[in-house]
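One protein chain omitted, others in place.
Per-chain residue numbering starts at 1, and chain names A, B, C, D and E are given in the order in which the chains are listed.
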Amino acid sequence: MYKIKHFFQQSWLLIVTSFAFGLLIAVANARWSDEIEWNKTEKLNRLSGALLPEARLELYAEVEIELDKGKKREVKLREAVSRAGDRVGWTFEAAGSGFQDKIELVIALDKDLKTIVGYKVLSCNETPGFGDQIKDPYLREQFEDAPIGKFKPVKRGEGDPEKIDSEIVTITGATVSSEAVVNIFNAYVEKVKGKIEELVQKQKEQISDDKEG
Amino acid sequence: MILASVLELWSSAWRAGLTMLGLGSGFALVLLVASEKLKVEVDPKIEQIHEVLPNLDCGACGFAGCGQYAKAVLQKPELIGKCVPGGPDTSEQIANILNLQVSDSGPQKRPIVHCRAHTSDRTYYAAYEGLPSCTAANALSNVQACKFGCLGFGDCTRACRFDALHVVDGLATVDYEKCTGCTACATTCPRHLIEMVPFAHENMLTVACNSRENGKSTRSMCKVGCIGCGLCAKQTDIFAVEDNLARLDFTKFEPTEQTETAMNKCPTGVILFRGATAPAPRQPGKKSTAAAEK
Amino acid sequence: MTKKGETKAGLYKETLLAGLWRENPVFRLLLGMCPTLAVTAAVKPAFTMGCCVIFVLFCSNIVVSLMRNLLKPHLRILMFTLTIATFVTIADLYLKAFVPDMSETLGPYVPLIIVNCIIICRAEACASKNGLAVSIIDAVGMGIGFTLTLCLLAGVRELLATGAVCEIAILPLLKEDGWFVPWAAMSMPVGAFITLGLMLGLVNLLSKSKS
Amino acid sequence: MDMVTALVLAFISIVLINNLVFTKFLGICPYLGVSGRIDMAFGMGMAVTFVVTLSGTMTYMIDNWILKELGLEVTRYVCFILVIAGAVQLVEMYLRKFFPSLYESFGIFLPLITTNCAILGLCLFINLWEIDRLLEAVVLSFGAGIGFTMAICIMAGIRENLKLADVPECLKGAPITLITAGLLTLAFMGFAGMIR
Amino acid sequence: MRFVTKGRFSFRGGVHPPEKKELTRDSEIQPGPAVKQVAIMLSQHIGAVCESLVNKGDSVKAGQKIGDSDAFVSAPVHSSVNGKVKQIALQSHAVLGRSMAVIIDAEGDDNPASQPSHTEFTDSFDIDSYSSAQICTAVRDAGIVGMGGAGFPTRVKIEPNPRMPKETLIIDACECEPYITCDYRIMLEWTKQIIAGTRLARKASGCSQVFIGIEDNKPNAIEMISRTLEDCGDGDRIKLAPVKTKYPQGGERQLIKAILRKNVPAGGIPPMIGVVVLNVATAAAIAEAVVSGTPLTHRVVTVTGEAISKPGNYYAAIGTTVEDLIEFCGGVTESCAKVVLGGPMMGIAIADLKTPITKTCGAITVLTKRQIGRAKYEGRQTPCIRCGRCLEICPENLNPTKIAHAVKHNLLDVALAYYINACMECGCCSYVCPANIEVTGYIKTGKIFLARQKKKMPE
Partner (left out) sequence: MLKDIAVSNSPHISKPLSTRAVMVDVVIGLVPAMAAAGYYFRVRALILPAACVISSLAAEWLCNLIRKKPGSLGDFSAVVTGIILALSLPPALPVWTAVIGSAFSIAIGKMVFGGLGANIFNPAMVGRTFLTASFGMLMTTWMVPATIPAALSEICPENNVEARTQATPLAWSKQAIKDENGALIYNEQQFRATLTGEVGGCLGETSVIALLIGGLYLLLRRTINFHIPLAVLLSAFVFAAVFYLVDSDAYMQPFFHLSSGGMLLCAFFIATDPVTAPLTRRGMWLFGIGVGAITMLIRIVGGYPEGVMYSVLLMNAVTPLIDRLCRRIPAGGKPS
């Protein structure tokens, strides 16, 4: 009994404050959690919005795709819907390792899954002046409207950066980073495409099932 | 309305509050038990010093944290003042804890350089081309003719942490305004020229020479050296000549008429005042202005 | 530190100014170096960081000052860190909610304010020994001093690394038919260390010539 | 085998490539403060290694096994710092009582460490990097400590040499240490891109 | 086989300064100047300073003991002339700055240099008639101290010491310093005394083996000594060891390393490993003292250097001033820049030419600016470029630059950690330094600092 009393004598302040602070934090969190969530999607929206202007993103599905070497990754598929309510494209986030660190991209595909709309860099830690040029139009524009399929990195001089095809001319001095972008595309795009087709197919079946049912 | 929103907040917050409550009291309990079970007896002074330190553990003192510094300072009080963030306040507090009031045993000691020869007063047989250090030069013979006088390479200057000592025209000269009496210079001088003297007055009289050569040799080596003639000792018994050198007993010094005369009678003018407001020494060979008037 | 001011107002002023120059946390006390180096690649994040620090410093100084007489020695550090961590969490949540891109740039350096040496230092050295008013003023002074220093450092680095300050172009870039080629190194760790090192040297020089 | 490689790579990465001091600016205060002498630096490094390994592991467990389960991620920072501060204090007391010689040799650095951002920083980074294996978290924490030790010992060596150099008065101490650290980060850039 | 080896024994490190021995190599030992006044230093050795046994106005005879001390590590001093004590006063001393000396006015037509006892030395003495104790006493009474430079009282060196039994006697006949040839001339002209002295020293110290270490740039001396050895009775115990010509081969630690392949402990002395090293001049003096009973009042001095008009070797009275000797050699030329007592590597530069020579002073070298080296003379130094040359040549395998810098920045504990006390101040590091840093000077200064610090410690 004495011990308990002693304990409270010594520690009441800590106990009281920790409870109070706990409440404080929780309250702040409760207050702001909506904004925080909103901000997260907002950034995605903004980036994808730049790729698919005038479209609204809606979470379509969360799928698991298998990258090479059996690595599995959760991918959030988003559907871009125009004001009119038509589907105009698809976006998803993809990541892979670059020169220094992880590179994260948002990739947009067109609605028929024929071509690539483009990509934006979500986060990259590449050397300023070298690897961070993957944010620049030079590399990005080579992907725009390119047909979905495997891309091949080539050195400058071996290909034409203006020409839209599956050959991607790397940035000199940042070959590694450029190749990393290409690799991300190669790892994700076709798999995601497969998944989307699967899902859309399922949905259609479901709709027709519903109709039938 | 308000109640409802409060209730809503509460409903989302109570879990966090409780978790932290649990965590907090858990740590409180553990630390309480630990602090009692694992108590180690230490010198209470260390604790006290530790208390007054800023407890930043910043390492500015050169120790691994305040605790170490506290321990070190207890053993070596000269380390007081190393705590940068604490500043002088802390130093003072530490001094109080260590009972380090400046002991009131007599007047503060200040250094006196027992030499008054500037470069032009001295005889040189050769140019010195060695290291610019008194200790190095003192190891060679005859860097200057006088073996006893100031070498002027400033080992003492470098030893003084308070910028209170400068070599002026080849002679170490104390700036008594800045000097703290730390004795660093006195222990550094390879020629043992600097003596820590209890300054009973603002200015102290001194025989500013250290030469034990006989009068003739001294004259041949230095224009202003003490030749051991004994005129001063005849005036008052606080002077005594020994080994061809007049010495002043500082503990007995009072500015009196006799000391004044002794000062003026000295043929080389080597008896002079040192201190914060000491008058400029007499030029060698010249009579003092006072004596000239008479 | 609290000795010089004679009147209360003088004391407050003294305390305030101390943080700005005489005891500037970065230049003089060499505290909180990690954020100083990490977030000063550009002015904006540096400023944000500074504001967070002001906020946390302010709140924690108040709380610590209020409970300074109730502290038990074995729980002291725990109390301080608990208080600071709480306010840092709040600041972090706020940034996430209202300044999301800054929150992202600063990343883990916002929570790292918890262990930022300045804040614990002020809690220990000032708030736990002084009354509310002095603690508050000290927090403001120190915080502003910290922020200004951060912005200064960030300004230099951003200018050399991008040719712009606060993203406002100042030096015309060669890419855009000007003459300046950005020094990418300035936005890398090297730039941070060397700029701060040279700046500290300069401050030492200045304060020496002053005294 | 795969796992061993991954762990080795993680270790090398945190020691050389993503060294906390050089690339993440963590633990700069002790890095500047305690790098004056090699023996002190080594003691500090060892103490950091010990604490960081301990707290990295503990916070990993708390984060993944408690906070995430309960959905209380908001209190993460508070919990982390409580764990670190409490653990450091406990370990210090324990060492002081039962291993006084060990305490003398490196325990004295322990209180310095609570406010060392390398510790909390690493815990946060482990969380940020989404490390999904406990073992990897342990290796990373340990590696971070070793990386810190290496950095601070190198700096201490350099500073012992600089004591014999004629460094401009106004740059003595922290400024030249910072500049040296800057040049060290340049040198350590050589390891960039070694592990992707 | 009298030679220990055909190959060249040596040690690691060292330098090859220009030898310059040709200036005086062929100049026979001649009588020194007849002087009006000598100043006999009361301290001419390592150990206790002598007290004067005479007073102002006393008449003294050449060879009369005029100063002595009761201390064990000490040696008496003798007057080198007949005359009258003028006074006992401070006088410039090469090492001590100003030190007490007995100043004697020479009287009559007594020519102090006309005591060529050496040439009359008879080696037909019976070594068995001297006991070890007798030899030691004679050596002490004659005031013999090491004439190789250090001036350690020889009696202390050779006297058997139960705590450190002596096994090997090495006669140091290297004369590795540039310019100097006094030992060389002694070896050529007074070979008999050397061998006799060596035998006596061996007997006194009880050593079982004896080596005479000579640098191989002195073939004549090697030849001469080996011939004399054959004739003497003890010959087969004494071996000749030609060693590589290199400075500081004559340093006792280096010589021991070269001949015996043994290291003297750092900061230690040869007796610790049972070795005694004696200079050839010392050996000769021992023979004179024991056989003829002559005290040490004269020594051979090489007066040399580019700035001396008539360089040569002189048998000069101890107490003669440097000025007198230089004048006797025709004075100096215009270009004279430095007067060194001893050789250019280890010698002591003096400022006061009234400095009298002492028992340890084997040479006076007068250097010109050119010899000193322009860079050094004009103080043209740069910071250390850490080129490592000083490490490479340091015979003691130290890190001179590190020690010097530690001393410069007053980090004495660092200097100690790099073994400052193991330095023997040979000067090689200063010699090779391209930055012209006075490495040795710093190290010497550091040792003084340390000694002072140690003195302060007990308080």
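Please note the rule applied: a residue touches a chain if its C-beta (ideal position, glycine included) is under 8 Å from a C-beta of that chain, and two chains touch if they have at least 3 such contacts.
Note that the structure is a prediction, hence the values are computed from the model and not measured.
Across the complete structure, the visible chains that the omitted chain touches are A, B, C, D, E. Check E:Met164, E:Met224 or E:Ala435 against the missing chain and you find that the one touching it is E:Ala435.
The residue from D:Leu7, D:Met46 or D:Leu186 that touches the chain not shown here is D:Leu186. Residue-wise, the contact with the chain that is not shown comes from E:Ile385, picked out of E:Val73, E:Ala133 or E:Ile385.
Counting the whole complex, the residues of chain E in touch with the unshown chain are 11-12, 15, 17-18, 178, 253, 257, 263-268, 323, 332, 336-340, 342, 344-351, 353, 365, 367, 371-373, 375-377, 380, 382-388, 391, 395-399, 401-402, 417-419, 421-422, 425, 427-428, 430-436, 438, 440-441, 444. Residues of chain D that touch the chain left out of the display are 38, 153-154, 157-158, 160-162, 165-168, 171, 176, 179-180, 183-184, 186-194. Mapped onto chain A, the interface with the missing chain covers residues 99, 127, 129-130, 156-158, 172-173, 176.
As a convention for this text, only the chains that are shown with their structure count from here on.
In summary, the chains found to touch both chain A and chain C are B, D. When chain centres are defined as mean Cα coordinates, A lies farthest from chain E. Centroid to centroid, with C-alpha atoms defining each point, chain A and chain E lie 87 Å apart. Remark: chain D and chain E have CA centroids separated by 60 Å (rounded to whole angstrom). For the pair chain B and chain E, the distance between C-alpha centroids works out to 43 Å. Within chain A, the positions touching two or more other chains are listed as 10-11, 14, 17-18, 21-22, 25-26, 29, 127. Listed for chain C are residues 30-31, 74-75, 78, 82, 86, 89, 93, 117, 120, 188, each touching two or more other chains. All chain pairs that touch, listed by label, are A-B, A-C, A-D, B-C, B-D, B-E, C-D, D-E. Residue ranges of chain D in contact with chain B, taken from their complex: 29-30, 33-34, 36, 40, 43-44, 70, 72, 74-75, 78-79, 82, 86, 89-90, 93-94, 96-97, 108-109, 111-112, 115. The touching residues of chain D, when paired with chain A in their complex, are 74-75, 78, 192-193, 196. Remark: chain B residues 15-16, 19-20, 23-24, 27, 30-31, 34-35, 38-40, 57-60, 62, 64-68 touch chain D in the complex.
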